[in-house]
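All protein chains of the complex are present and in place, except for one that has been dropped.
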Amino acid sequence: MKVIRDPIHGYIELDELTLSLIDSPPLQRLRRISQLGLSNLVYPGANHTRFEHSLGVMHLANILTSGIDTVSRDEKQELKVAALLHDIGHAPFSHVTEGLVKHYTRQGHEDIKEIMKRTEIADILDSHGINLSKVENHIQGKTDFGKILNSEIDVDKMDYLVRDSHYTGVAFGLVDHMRLINEMQFYENNLVVTEGGVKAAESLLVSRFLMHPSVYYHHVSRIAETMFTRAVDDLIQQGVLEPSELRRMDDSRTFEMIRNNGGYAAELASKLDDRKLYKRALYVGFDEVGEGVLRHRKNVRRIEAEIADMVGINSREVLIDIPRDPEIVEMKALVKVNGRMLRLDETSHVVATLEQAHMDNWKMGVYTTKEHREKVGKAARDFFDVKKTVKQFRLTELEG
Amino acid sequence: MKVIRDPIHGYIELDELTLSLIDSPPLQRLRRISQLGLSNLVYPGANHTRFEHSLGVMHLANILTSGIDTVSRDEKQELKVAALLHDIGHAPFSHVTEGLVKHYTRQGHEDIKEIMKRTEIADILDSHGINLSKVENHIQGKTDFGKILNSEIDVDKMDYLVRDSHYTGVAFGLVDHMRLINEMQFYENNLVVTEGGVKAAESLLVSRFLMHPSVYYHHVSRIAETMFTRAVDDLIQQGVLEPSELRRMDDSRTFEMIRNNGGYAAELASKLDDRKLYKRALYVGFDEVGEGVLRHRKNVRRIEAEIADMVGINSREVLIDIPRDPEIVEMKALVKVNGRMLRLDETSHVVATLEQAHMDNWKMGVYTTKEHREKVGKAARDFFDVKKTVKQFRLTELEG
Amino acid sequence: MKVIRDPIHGYIELDELTLSLIDSPPLQRLRRISQLGLSNLVYPGANHTRFEHSLGVMHLANILTSGIDTVSRDEKQELKVAALLHDIGHAPFSHVTEGLVKHYTRQGHEDIKEIMKRTEIADILDSHGINLSKVENHIQGKTDFGKILNSEIDVDKMDYLVRDSHYTGVAFGLVDHMRLINEMQFYENNLVVTEGGVKAAESLLVSRFLMHPSVYYHHVSRIAETMFTRAVDDLIQQGVLEPSELRRMDDSRTFEMIRNNGGYAAELASKLDDRKLYKRALYVGFDEVGEGVLRHRKNVRRIEAEIADMVGINSREVLIDIPRDPEIVEMKALVKVNGRMLRLDETSHVVATLEQAHMDNWKMGVYTTKEHREKVGKAARDFFDVKKTVKQFRLTELEG
Partner (left out) sequence: MKVIRDPIHGYIELDELTLSLIDSPPLQRLRRISQLGLSNLVYPGANHTRFEHSLGVMHLANILTSGIDTVSRDEKQELKVAALLHDIGHAPFSHVTEGLVKHYTRQGHEDIKEIMKRTEIADILDSHGINLSKVENHIQGKTDFGKILNSEIDVDKMDYLVRDSHYTGVAFGLVDHMRLINEMQFYENNLVVTEGGVKAAESLLVSRFLMHPSVYYHHVSRIAETMFTRAVDDLIQQGVLEPSELRRMDDSRTFEMIRNNGGYAAELASKLDDRKLYKRALYVGFDEVGEGVLRHRKNVRRIEAEIADMVGINSREVLIDIPRDPEIVEMKALVKVNGRMLRLDETSHVVATLEQAHMDNWKMGVYTTKEHREKVGKAARDFFDVKKTVKQFRLTELEG
């Protein structure tokens, strides 16, 4: 047994199997992929990586399964491995370049199976008698037990919420993960939270909701990430970078590539280096732009040019950032109360609300340089036909 | 400047005025009043006192007012004093005996003014040119500035949520109080939270909501506190203890009194000492008993006897615990977003829900000794005409 | 398995055996014995109890033994029980009244065996096939394995240093106890620290050294504790209190007793309630008074009277506080480095120094009321023949 020191969980134990996996290149690469993309431009402490997160998830999966009798010894091994490997398909800066890769390669996270097969991981699993396909199924949440890794209330979120709080200093993520783990079971093949864990489950979902606008979708990170994505896209368009290659690269190689390539990409890189970021010309919610905005997602480059044209500036100076559908988070987590299995959103007012409340966090942005802010804002407002809605959801406004 | 070490806020600074106040008997008494009543029977670390809480509230009030220009130097002093003194009227074990005192004396927290006048506090304030009535008005939240101490989002809650988390080990109370304080202002004489603090405000209200059932109304504390209250009531009924006297007593004197008085009170004290607690025979929500239950609050002793009679046991072996109305927490906190002042519950789905969700936390209990649990439960169920409602608020039940 | 929430270690697991023990009166009494005596007069957060400390020690003992193969299943049980029970012989306010009990009863901590036998603990152990004598031997550190509970580097210290830091807010006690536990083994029946734990072991010993003057022997606690001890002694002298009875009493009963007894004891109690403490008239180190001072320890009452007489005040107004010999802490902890077993003080300069440095922490005090401070100081200085030594241990003094 070796141990590794983690600021969140204390000592994390590694057996011979997990140690071999950790020493393989696909996991070592995660040391060089930051967990929160460019959020360190907002929270200077947010430099943590997918590597330590993966260790943390493995650690929690281990604790969770060790308390559940119905999981066999072999399945425990599989789940531990799945937890450790669940992020090996991530592109540089985590989610930042993910959209691009998907756009060009038309596939989601690289088939993790492929990565396992083309690297020494397949051999390691084989020599320990572990079935590679089963591991992948757990990672995708396609198995019952895989739900501990990939469902609404899973050890992935427990680790990242607490970890992201530790490194950003934002207290919202401080979830009582040990209580939750203590109160999770399998009941008729479903992952359920038992009565004593309901408040902790609520707290996890609320934490995630609060971390969204404060950290994960903080407007400054989003601006930086849009700039970065644009620079990488430029390299792809020039044929300098093969999109599928990104899944093998790390943060620093990607950044160096855009720095060194000259042209627009290098210009953006230099702005990111010196934190001379674009500003918000438009930043509006779903109710202000309407559902129609989503169809523009595919033509972002064209619209950037159009808006730039409208105000007579270079199209490089307009960046558009339209997230996917407002996440209608359907809360499907199950709880077991008085011997009955219910959906959490049917027993908890707060959770039921979160489905709706998450929509409020959706925002689209149009960014430009400081000096063009006003006119770009006006043009974008026209283009997207922004309605003047009142932000509040009930209409009474207070005097004063 | 003297400093005092606090595990929550680090160093708390004391000037000559606050030092004199702290050295007065009414504040020293708070060292001997536990903050969370008998919660230490559930959370062994919960032994903290009203004294350190009072220091903490003063500390936070100080930071908050120091960042607001419109508060004059004199008002800052008054508010600091008000923060420090806001709990001097508390009875032993904080809220535990409070109900009794109110029941018998027909007055709320002892007029804090009276305490100030009958002790050296009046002189101290006088010698520093501080108006005693103004201090009291701030404490009662009757002034605009007093809202920082006594409203929905106030420094009192900020301190106790974080402090109670520290000592119980329950993570729910970990509120980002420094962000919130940074984002509070006065706008047209109203205490408002500015845009950057909205998430922190939501988080405070959610924290409080989650701490309620997990800590403040944990059923084990409630049983113990009902037992304790019953013992004290016994002393009052016997004429041994004058109810108004409680406001001058501390935890240990009160406990010794019930231990030493023999009879039923001593029996309960001994059970509490050894943690041989009554058990829940009935524990049901508002929807199960209906609003009518509230009228029984005045006749609790009589109903205990009646139920005991129904099952043929001594009335000492039945304890009934009916809390006040399900707290319809009306969320009146104000936020200032884009130059407009709105109610927080009108801009936040989550907060709007909490008003309703707080009702779910209401529970009444009938407690008895282990061996009589079943029959007392049945009798109580009859007496209170408990309906079999489904706990969830939507009706769909899952198969499985 | 039940769990109990602890702010230091998270969840502490209780099996049926430990749960029964915890529910017995001798352990429940520890809920009402504060861990740090009257230190809460200096650190308002220091209200934690021997009860939670005992749970913590059990928890750590459990983790430590579970990692050591040579400890049999039965011995693990015994050690767990020993850890849980190790403090049941403590008198009220922990160490405060301990001296008195020893003085009058001429025995150390009550034979823990006696407590076990006279309470339900004996039966509980018996029904689980656990040998009571073995448990006691572990507690006394008379067995090899008992060293984990009672030696220089033991789980008792690991728990209390971290716990006392948490509640006082003083950072000195933050020891890396999990690393230390990970690095402890038995080697040829000796408890040893392996190479990777040497720095953690040094850190534990340094922590303890730093906590001494800052917390455990803070002069304000010492004054309060001397006052308290004097009051209790008064009751004993009057025949109101049987010294051996103290071991069954708790903090609040003891305090109430001195409050209610009138006379000098009640006067001191009232001063403690209102924190009107005596002041230091003399407070000097070992080098200033010489070894001879130790022989005065038995005649403290007579000398108090003598000094009071010298300055013409009531002997009640002088309190003398002479601790035992300057603790020549001999550091016997063993480390295993490169396959060889050595004494820690022979491989670590820092630890070797601590033996000497602990002597610097020894101080004796003469306390009196504020107004008599100067003259009592002068008289005491004469009486004890205080030498004007230079405090530093090398003689060079800097100009300036």
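Each chain gets a letter, A, B and C, in the order it is written, and its residues are counted from 1.
One rule holds for everything that comes next: contacts are C-beta pairs under 8 Å (C-beta built on N, C-alpha and C of every residue); 3 or more make two chains touch, one makes a residue touch a chain.
These figures come from a predicted structure and were not determined experimentally.
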Of C:D6, C:E52, C:D156 or C:D176, the residue in touch with the unshown chain: C:D176
Contact with the hidden chain (one of A:G169, A:G263 or A:G285): A:G169
Contacting the left-out chain in the complete assembly, out of A:K102, A:H128, A:H219 or A:R259: A:R259
In chain C, positions touching the absent partner: 170-172, 174-176, 187-188, 190, 199, 202-203, 206, 209-210, 213-214, 334, 337-338, 340-343, 346-350, 352-354, 356-357, 360, 391-394, 396-398, 400
Sites on chain A contacted by the missing partner chain, in the whole complex: 4-8, 10, 23-25, 28-29, 31-32, 34, 40-45, 47-49, 51-52, 55, 166-170, 251-253, 255-256, 259, 273-276
Footprint left on chain B by the chain that the document does not show: 3, 10-11, 178-179, 182
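Everything below uses one rule, namely that only the chains that are shown with their structure count from here on.
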Centre distance in Å when chain A and chain B are each reduced to the mean of their C-alpha atoms: 39
Averaged-CA centre spacing for the pair chain C and chain A, given as whole angstrom: 50
Touching two or more other chains - residue numbers and ranges from chain C: 10
